[in-house]
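With one protein chain held back, the other chains of the complex are shown just where they sit.
The first chain written gets the first letter, and so on, giving A and B; residue counts start at 1 in each chain.
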Amino acid sequence: MGLFMFRLEKRPSPSAFWQYATPVLAVLLTMVAGGALFALLGKNPVAAIRTIFWDPLFGEFAFYLRGQLLVKAGPLILIAVGLSLGFRAGIWNIGAEGQYIMGAIFGAGVALAVFPTENRLIFPVMIVAGAFGGWLWAMIPAVLKTRFNTNEILVSLMLVYVAQTVLSKAATGFLRNPQGMGFPGSRNFSSYPAARNVELFAGSGMHWGVVAAFIAVIAAYVLLQRHLLGFQIKLAGQAPRAARFAGVQPTRLVVMCMGISGALAGMAGMFEVAGPAGQISIDFASGYGFTAIIVAFLGRLNPIGILLAGLVMALTYVGGEMASTNLGLPSAAIQVFQGMLLFFLLGVDVLTNYRLRLTKGRAA
Amino acid sequence: MNRRTMMATAALGLGLAFGGSVQAAGMDKVKACFVYVGPVGDGGWTYQHDQGRLALIEAFGDKVDATTFQENVPEGADSERVLTQMALGGCNIIFTTSFGYMDATNAVAAKFPNVMFEHATGFKREHPNVSTYNARFYEGRAVQGHIAGKMTKSNKIGYIGSFPIPEVIMGINSYYLHAKKVNPDVELSVVWAFTWFDPAKEADAAKAMIEQGVDVIAAHTDSTAPLAEAAKTPGVIGFGQASDMSAYKPSPRVSSIIDNWAPYYVKRVGQLLDGTYAQADAWEGIAGGEVEIGEITDAVPAEVKAEAEAMRDAIGAGTYHPFTGPINKQDGSAWLAEGQTAPDGDLLGMNFFVEGIKGDIPQ
Partner (left out) sequence: MDLSSINPAVLIASLMVASVPIMLAAIGELVVEKAGVLNLGVEGMMIMGAICGFIVAVNTGSPVAGFLGGAAGGAVLSLVFALLTQVLLANQVASGLALTLFGVGLSSLMGQGFVGIRPPLTSAVDLGPLADIPVLGHILFRHDPMVYIAIAVVAGVWAVLRFTRAGLILRAVGESHEAAHALGYKVTRIRIMAILFGGAMAGLGGAYLSLIRVPQWTDGITAGAGWIALAIVVFASWQPWRVLIGAYLFGGISVLQLNLQVAKVPIPPEYLSMSPYLITILVLVIMSSGKGRKALNAPAALGQNFHASR
């Protein structure tokens, strides 16, 4: 051990300065480390970083890509907001991917059942069905947890694999496009106006799912600040014992948190299938449910933070694709880059709650 | 109008031209771009498409910029964005190399009428600038089926299917029919892996077959894992799929189907350069050089090898069609009458097994 060591000292309360400064610091550190990685791969690091972080926002094609950021961030934010409520209360739903898939299947199933009826009510009913599908899938781990004390992390995770099998069954079987010549995949919603999740302003990327994400952010903020349930969630997470004395019913809390997160994930899936994705296909699930977990943490389980984290995450996806296409960076390098960003964000977060002290001699 | 607003209108679907007129006049330089579903390093499907891309560079040199490609593009919303970026970025022709890109390809093509789109394995051509192309892999399956029927000692042959879609089903039928023709006792086991690419699962599927006495394994999944598994048991053979998989020569890999996209890519980009390009629905096979039968190794007796090569040549010359009647469906009803060959429409929508195959297609 060296003579000088770092020592962490807990702050009495989280530092307001570092709370905002750490994400910026993490992004800067990622740029340095990522730049080194890109240079190692024989690419111009400055150009690569600029392509990822600058071009989607202000580059030549920003008029298109800014909208795409919303398309990519919408489902991430919607799912992450739901998850964050449970995470705060110590309820670990990490199977949002499965709930997202089931929401899409339910939502799409309702619409395809009445195809080609044109009715204004179809889309709202699809939203409800999508939310219901996700809720239902989340209720399985919730009920098993409350009834049998089964670990919800694993049950919800296992159900992701089950949902993926149901999805491939839907694409090749019960939701398959009868006019698709036997190919897998449902009808495309782009040719079914009543069920289409339209882009609200052309080129903006704004669709109903993005709107729902914004509403969810506001609702979650209000819930946590003003509502009894929000108080119970925070209490259960910080002091489970005290929560019980304060009359928080753990069963009810589990069912509420899992239900909300499942319903939001299901809605996200439904908006995606009726909008950007356009159809139920074997590869419909693209990992939003898992990425949203990371987004929830990057946003510090805070609705506003999740909004920003979702946008940053979307930026690395969209910008990463640009770098991959234009600079020939392997897509794996972009994945590594995203991993680094997460590492740094998680790592420097320590500065929010702890003070770094340089001490002489051995560390504790 | 500056460049940016011009692009914007293009993106909005008004489609003002940039990059020059394409159809009639020909072009001095073509930027060809590729969208891949997997990594270039998958050793199978995507690898072969990338070989086709490299062939373009070799064939045209400076006249073609084929450096733009994107790996691992998920099918769905992401592919639409990648395609739009490529079209905005000045690509003149974009090859989308997986079935799942079908709707995205057509949607983006509508917004960029001056960019040509080529979609592999699909059937939708909703706009004049969308062409589709595929290869008649079932022709290669016929040759493999012949070898399988001759080579099996246990009379049990196997087929690892990915998804129950027409392309896979017609391969299974072709494989079985030709094995049965030379070996009436042959029995076929089909295992559905429900994945295109999962080496561990593919290896397990091959293993399960081998344990039940199957000694010839064909796979319609993309990794070399079934061959690696076959290599562990002496006497079991298999075939390379999508790419030659020559690392497993001379046995267990006794032959292979190689997807060779280079001739098609060179042809289409060449047409774009000289102005003869037109919308097309290409479905080439052995004759067009798109389906290649990889070297049949010495593990196969010389006479079987000669027969297999004769079949390959007959298919290539157009004198033999792998689906020639009489062929009944699995339920015993007639499909093709004596001497009748299968219409392409039947093949493209194939959702039934032929008579003699046991087991159901998952619905």
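Everything that follows uses one rule, which is that contacts are C-beta pairs under 8 Å (C-beta built on N, C-alpha and C of every residue); 3 or more make two chains touch, one makes a residue touch a chain.
Quantities reported herein were computed from a predicted structural model and do not represent experimental measurements.
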Q. Can you list the shown chains that the absent chain is in touch with?
A. A, B
(Q) Using the touch definition from the top, which of A:A108, A:A138 or A:V155 touches the missing chain? (A) A:V155
Q.
Using the document's definition of touch, tell me which of B:D65, B:D204 or B:E292 contacts the absent chain.
A. B:D204
Q | Among A:T51, A:S168, A:N302 or A:S324, the residue in touch with the chain that has been omitted | A | A:S168
Q: Spell out, residue by residue, where the missing chain touches chain A.
A: 8, 10, 41, 87, 92, 94, 144, 147-151, 153-155, 157-159, 161-162, 165-166, 168-169, 290, 293-294, 297-298, 330, 332-340, 342-343, 346-350, 353-354, 364
Q: Go through chain B and note every residue touching the omitted chain.
A: 38-39, 41-43, 47, 158, 189-192, 194, 197-201, 203-205, 207-209, 211-214, 223-225, 228, 245, 247-248, 358-360, 362
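Everything below uses one rule, namely that only the chains that are shown with their structure count from here on.
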Q: Measure off the straight-line distance from the CA centroid of chain A to the CA centroid of chain B, and report it in whole Å.
A: 35
Q.
Help me check something: in the complex, which residues belonging to chain B touch chain A?
A. 3-4, 7-8, 11-12, 33, 39, 67-78, 80-82, 84-86, 88-89, 99-100, 102-104, 107, 123, 163-166, 194, 348-351, 362-363
Q: Flag every residue of chain A that touches chain B in the complex, lowest number first.
A: 60-61, 63-65, 68, 71-72, 165, 168-169, 172-173, 181-185, 188, 190, 202-203, 272, 275-279, 281-284, 286, 318, 321-322, 324-326, 328, 330-332
